[in-house]
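Heads up, one of the protein chains got dropped from this complex, but the rest are sitting where they should.
Coming up: chain A.
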């Protein structure tokens, strides 16, 4: 009989007798993808950060050194790191504060058509081009833009001017100030915070809230001790998005803001126009490092316990 069996069925038989081969065949492609294409390219870049650029010739020297990392601590480079981390933290905190009530309403109270409207409202900005959104914000925030016109019409220009006179956050107009960059970041990344928070809140069983009420907790106590801890994984998940997306972005600070560099722009410029790949790679390591610390702290705080 065996000589009449077709090739496909013989292969099938072999797989049945040797399940490990099948497993290996199925697992190899994704492993190769993860190992070579994904992590491999990342390590190829990171390895560059341990080389340095020759001060005299401008050529990259392929010897192990930590000199490039020391260069990160030079005042002008360190400014970039601090600036970016502060901005990413501020954007993340603001997003969380704004996102929570929206997500709470969408998860608990919105029903039927309203729920759909909420989903659409949150998702709609994601459907249009990122650049279109950023450019439109530039027009909104410009000196002769909509927001300024709005303040002028209400005879409130003095408020805006007083705000813009504040050093650091102020500037010549909102569109060339750090406040402007911050607003655009919050706007662009907000959906990435709302969606995970909403998902987390939807999983909080109503019975728990009822139990909390039955045991005599005020609504404030219920929020602090029941809802927030249960929503925390969602907030952490959202903050990972907003934090890392802000840290890596190089387009928003180029279009709206004071032109002072953030990490993404520094990487782009050092590897692109300067040919200083080691320094660009060292800059690229910083977000990875910061995210590592952040995730460790979040894990210690128990953010992933509920997962």
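Keep this in mind: contacts are C-beta pairs under 8 Å (C-beta built on N, C-alpha and C of every residue); 3 or more make two chains touch, one makes a residue touch a chain; residues count from 1.
Everything below uses one rule, namely that contacts and distances are computed from a predicted model.
*Asks:* Considering only the chain that is not displayed, what protein name does its UniProt record carry among "Nucleoside ABC transporter membrane protein", "Spermidine/putrescine transport system substrate-binding protein", "Hydantoinase B/oxoprolinase family protein" or "Carbon-monoxide dehydrogenase small subunit"?
*Replies:* Missing chain, UniProt protein name: "Spermidine/putrescine transport system substrate-binding protein".
*Asks:* Write down which of A:60, A:90 or A:245 is the residue touching the left-out chain.
*Replies:* Hidden-chain contact among the options goes to A:60.
*Asks:* Write down which of A:80, A:183 or A:231 is the residue touching the left-out chain.
*Replies:* Selected residue, touching the omitted chain: A:80.
*Asks:* Quick one: say which of A:49, A:95, A:175 or A:198 touches the chain that got left out.
*Replies:* Considering the complete complex, A:175 is the one touching the chain left out.
*Asks:* With respect to the chain omitted from the figure, which of A:145, A:213 or A:229 is a touching residue?
*Replies:* Of these options, the touching residue for the absent chain is A:145.
*Asks:* Residues of chain A in contact with the chain that isn't shown?
*Replies:* Within chain A, the residues that touch the unshown chain are 44, 47-48, 53, 56-60, 62, 75-77, 79-80, 83, 138-139, 142-145, 171-173, 175-176, 254-255, 257-261, 266, 269-270, 272-277, 279.
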